[in-house]
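One chain of protein is taken out of this complex; the other chains stay put.
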Amino acid sequence: MQSLVSVDQLEVHFAVRTGFMQSMFGKETPVVRAVDGVSFELGKGEILCLAGESGSGKTTTGKAILRLVEPTGGKVLYEGEDVRSYNRLRLRAFRQEAQIIFQDPYESLNPRQTVFSTVAEPLEVNNLCRSLAEKEERVAQALVDAGLHNPRELFLRYPHELSGGQRQRLAIAGALVLDPKFIVADEPVSMLDLSIRAGILKLMVDLRDKKGIGYLFITHDLSLAWLVSDRIAIMYLGKIVELGSADKVIKEPLHPYTRALVSVIPTPRRKVITQQSLLKGETPDPVNVPAGCRFHPRCPEAKPRCREAVPLYREVRPGHFAACHLLDS
Amino acid sequence: MTLLEVNDLTTYYKLKEGRVRACEGVSLRLEKGEALGLVGESASGKTTVALSLIKLLPENASIAGGSIKLDGKELVTAAEEEMRKIRWKEISIIFQGAMNALNPVRTVGDQIAETLKIHDKLTDREAWQRTRALFEKVEIDPDRVREYPHEFSGGMRQRAMIAMAIACNPRLVIGDEPTTALDVMVQAQVLQLLQQLREEIEMGLILITHDLSVVGETCDKVAVMYAGQIAEYGPTEEVFTRPAHPYTRALIAAFPDIEGERALASSIPGNPPNLLYPPPGCRFHERCSEAKPLCREAQPRTININNHHYASCHLLDRQVKSCRA
Amino acid sequence: MKMRGYVLRKLGQTVLTIFVVLVFNFFLFRIMPGNPVRILIRNPKISAEALQRITEQFGLNQSKFVQFGYYLRDLFTGDLGHSFVYRKPVLDVIMEKLPPTLLLTGTATILSIIIGVILGVIFAWKRGSKLDVAGLSLSLVLYSMPSFWVGILMVMLFAVYWPIFPIGGMSVPGTYYATIWSQLGSLLRHMLLPTVTFALILIGEYVLIMRNSLLEVMSEDYMLTARAKGVSNRNLLRRHALPNAMLPMVTLIAMNLGFIVGGAIQVETVFSWPGLGRLMYTALMGRDYPLLQGIFLFVTVCVVGANFCADLLYRYLDPRVKS
Amino acid sequence: MLQTQTRKDRFTLLKKNLSTFWGVYRENTMGIAGLVILLFFALMALVGPHLVTYTGEIEGAEMVLQPPSAAHWLGTDDLGRDVFAGVVVGSRISLLVGLAATVISMVIGAIIGIAAGYYGKTVDTILMRFTDIFLVIPWLPLMLVMAALLGPSLGNIIFVIGITGWAGTARIIRSQTLSIKERPYVERARAIGSGDLHIMVHHILPNVFPLIFANTILVAAVAILSETTLSFLGMGDPTRMSWGVMLHFAFEMGAVSFGAWWWLIPPGVCVVLVVLGFTFIGYALDEVLNPKLRRR
Partner (left out) sequence: MVKHTRWLTVLAALMVLALFAGLIGCSPGESDRHVLRVGFLREIEGLNPMTIWSYQAYEVMNLNYNRLITWDENMNVVSDLAKEWEVSEDGLTWTFILHEGVKWHDGEPFTAEDVKFTFEYIRDNELGYFVDYVAAMTDIQAPDETTVVITLEEPLAWMPNILVPILPKHIWENVDPEEANSDYENSEPIGTGPFQVVEHVTGEYTRMAANKDYFKGAPKIDEVIFQTFANADLMVQALKRGDIDAITSCPAAQFKALQEEAPEGIKLLDAMTPAFTELAINVWDDPASNGNPLLRDPKVRAAMEHAIDRERVLEVAFFGYGETGSTLVPSVYDFWHLKLDADEFRSFDIEKSKGILEEAGYKVGSDGIRASADGEPLSFTVSVRSESPDSRKAAELMKEWFKEAGIDLKIEVIDEGTLTDRIYEGDFDLFIWGWFVDVDPSSILKIMTTGEIMSWSDSFYSNPEYDELYEKQQFTLDLDERQEIIHEMQRIVYEDAPYIILSYDPELQAYRTDRFKGWVQNPAGGPVMFTNTIETYEKLEPIN
């Protein structure tokens, strides 16, 4: 598969805001290691899923690739070119090809913009239409593409006059209007009711099939990840702990963390939780990252070595990567 | 032994535009120590049911009819003074979003001890001792009783809320989306804790959620709500394996199951109705793939399918079927 | 440590604010039209040599930068300049007038906070009732009235039409009182009208703030929890709602200090109350610039300082920001 | 802001927005009362001065300080001028000063608030420190000092009130901007390649606008009170009658001694009514624009 986006040792560190006085007295500024050395490749027309709990850095990774958050280290290659080296003009062009869809359709649409303005805005910002008629045409087409079948009737509506599903479709139309090649979908359905989720997911997969769009699909829901993606990457505290094809990661997880996650995947027909011994505690704060393997304090199988050395992220099986000392022996 | 019996509960909200029929003709039964899951999508009236049960409805809402019997005692007509004694001692509730449900300027322990002082008339010392014991029970370090809510993580807050809910050993706990905002792992932890506690102190549990899996995990019975009404009601196993109502069927089908086939299910077309102007007939008919002309006209009856398994759908109604035939 | 860091940071900000006010104050009075020396002297007959002497004395022949240096040096030694009307150091004049102002504004503020909070709570608790509507409307009307106007109406009614209270001032000069009680009685008689005027204006605002703040708190989820727990109405209010609702009041009371200073100018002017407010007015009327500058600086620094204290108090009261 | 195809569409949209707004607003008794009050005074200020004559009745000292009568509804003042005419003529200056000062305040406040909130970091720190300073400086002394230094004139008084009143607005706008800036639709706008200015004008401004508008109303109330107070304290332009100037002269020229209540009460009542009108509308807008409050 041809590589569309290639991420190499991506790092995003935020300085925790401290007072002027504190920095005066030479205190070391604490750093949030939101993303701490993440590498993966995304092929053309591929759906790669970035899964993990909140605070694992998956959203930040997605935004850093689009430079909505400035990376502090590593490389992001888009079609072989480093996104971080883009100047303003090139960045603008890049942003036409790489789009983002957000989690909450109630929040991701400007409540004071009509449907038409929302979808037409990317065209206007980038000066892509010569005439009003052309603009209308493209907006209508994008709306249809996103599964909204009576586009012209919707033009003058406001987002709050639409249902949740329609809103998310509108958000997708706003991304589609520029004919992107790459979309970061940040939990696109987690705020939607179950009964309308599938429709949106289907739309996204269809678009991949028809237009060859590559997706970076960010979610905390492993069962969804398994359903829609080609490959899944599991993140924990700013690092990818496991990456492989969807089936392999879910059915034959290598990393203890993935195993724990998979074991609690909700399903209506079986009782899992009551019998399981669950992971204790919660994901620690990314300011005080544990030494050695980041997962060791919660790992049921932790060995003394895990406390000291950082495990190597390597290809354990063909196409299946993981970072765990237990796999080394 | 029946702990709670709800019959034909109807609650309306008054808005300027008219009445919102948030909950209409809801009937439920809960045996002692049993867990009931109340499932529904957003705005299906789940929370209204919960608030009606404990009679903490907002000012513009009122119970318009039906009865709620706790141990045979009627709550709908009970005076506020009486309800105040019943609340927490008999029924307690865990609200969704524990950050906002705890008073930010008082310590967590203080808020739990307060409950004990009010209902069990404990002295200050006894109350704090019991609070520490409760903390231990929900697996929080008892030394943290004097901390403020903002010093707790999300999971701990929800645990503290559970500790508060079980403080007076109530016979019924209502959990209103208690795990919604939590990560899967923490959600599993909390559910596990709830399950353990329920077995330990033999309390009844009504778990309100939009997540089918949570119900499957913890509940003996499930009630599926749609647009303010109960669509289907029965033992969890039974309902999940043999769903009778088209809505339940569609809902279960839409749920991704990693043990099933790796394919996207079809979603339910359309949107839930606006409860200000509910559609005539069956409220689901607009989205139902199997709807008949009758569904548009008449409200379906509640049909007893077998052994405590009920559903409200014309398609199941033998009388209707025979009529047609 | 975090608390100390916070105090230090706030202190730094406060000092910065005061410094900017100093700079502002310095230039404000130097960009005014006309020759500052003339305004300082106000004696048309003054000789050229005397003018020269004054110019040098005030450093006005130096660059603005050097002048600012002198200005700062003087301030740090407590020298706020010389009032040309009173021929006295400005600080002395201010200190002489400070106690009456503190007495008046202090009493009125405390009174209005107590009454305002109590009424605000009552109205919020009975929201939507006739009492609430009436109380809210009255508060809004009070809030909309210019302080001086209320004062004039008070004088007209209670000192002229029905002369039950003194017209103004703080005492009858040159009166000897038989006992401390009769002296106190006389002071209270003089204080009553201005205090009531002042308090009326403030009460309106405090009622509104308290009512809103309490309503906001009462719609919070934790209030529902508390109700669900079976907490009695009394305790619901006292132990759950008020501690939260009082928090914004602390900040607002501090923020209101500026408003109180403004009110003091008006009320003291109308009632001839011998305080800082009236001093400012007379300084304004007499274009006593050094005095005006001094009062302005003094008052501003006091208000900034009070805000600093309120910040710390807030920090102390609200556990959320403590750690 | 609202880019739509044709002018007709734009008009339809505007009509739709207004009627939605009006639909909610009309339910608010307080808001309607405030609107009625303000419309009354606006009419008075616009039309009134053409209907009444307000000049000294040079002809006779016997007309000085007469109580209300059929000829002079609200009596006469120290120059024998009709107080009612004075109130009508004064409304123009009072409202003009109030509104002009408000506009200055709002423009400064909105620009500083949006810039600080949007750019954040150093820009925010500097602007907000500056705003905080303005916020804590007691406003009346500051206005008095500035007015005294600049001299009494209409322009100066507008300037002084305008320049001192923006800090609160800037703070509110900033915090709103901060929250809007974090909304995904702003991030989306950046993701499609919009520049800062585009985002501020098309996304931030329309969303803080209701707040600016509601705030304008409240600031206007304060501005009118400020004008009255400043003028009363002798910092106004005595050659242009405003309600504050009228009260100033009434107090200075012996209205209390004469028992000339008709000269003291009407201008004061007008001020209270206008301020009340603004406050009512402000409260109503707050309820209309803030759905959280509407529930109550």
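Labels for the chains are A, B, C and D, by order of writing; each one numbers its residues from 1.
As a working rule, contacts are C-beta pairs under 8 Å (C-beta built on N, C-alpha and C of every residue); 3 or more make two chains touch, one makes a residue touch a chain.
Computed from a predicted model, the values in this text were never measured in an experiment.
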item	value
Visible chains that the absent chain touches, using the contact criterion stated earlier	C, D
Selected from C:28, C:85 or C:157 as touching the chain missing from the view	C:85
Identified contact with the non-displayed chain, of C:157, C:192 or C:301	C:192
Contact with the hidden chain (one of C:20, C:98, C:138 or C:159)	C:159
Candidate in contact with the missing chain, chosen from D:41, D:118 or D:249	D:249
Candidates D:67, D:120, D:210 or D:238 - the one touching the absent chain	D:238
Those residues of chain C which, in the complete complex, touch the missing chain	33-35, 38-39, 42-45, 47, 82, 85-88, 93, 96-97, 107, 110-111, 114-115, 155, 159-160, 163, 166-169, 172-178, 181-182, 184-189, 191-192, 238-239, 242-243, 269-270, 272, 274, 278-279, 281-282, 285-287
Where the missing chain touches chain D, by residue	55-56, 58, 61, 64, 78-80, 148, 151-152, 234, 237-239, 249, 251-258
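Methods note: only the chains that are shown with their structure count from here on.
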item	value
Chain D and chain B - chains in contact with each	A, C
Rounded Å distance, chain A centre to chain D centre (Cα mean)	48
Gap in Å, rounded to a whole number, between the CA centres of chain C and chain B	54
Residue ranges of chain A touching chain D (in the complex, touch as defined)	63, 66, 68, 91-92, 95-96, 98-100, 102-104, 107-114, 116-117, 120-122, 124-126, 132, 136, 155-156, 171, 174, 178
Touch list for chain C against partner chain D, complex	13, 16-17, 20-21, 28-29, 31-33, 127, 140-141, 143-149, 152-153, 155-156, 160-161, 215, 219, 255, 257-259, 261-262, 265-266, 269-270, 280-281, 284-285, 287, 292-293, 295-296, 299-300, 303-304, 307
Footprint of chain A on chain D - complex, ascending	1-6, 9, 12-13, 16, 183-185, 187-195, 198, 202-203, 206-207, 209
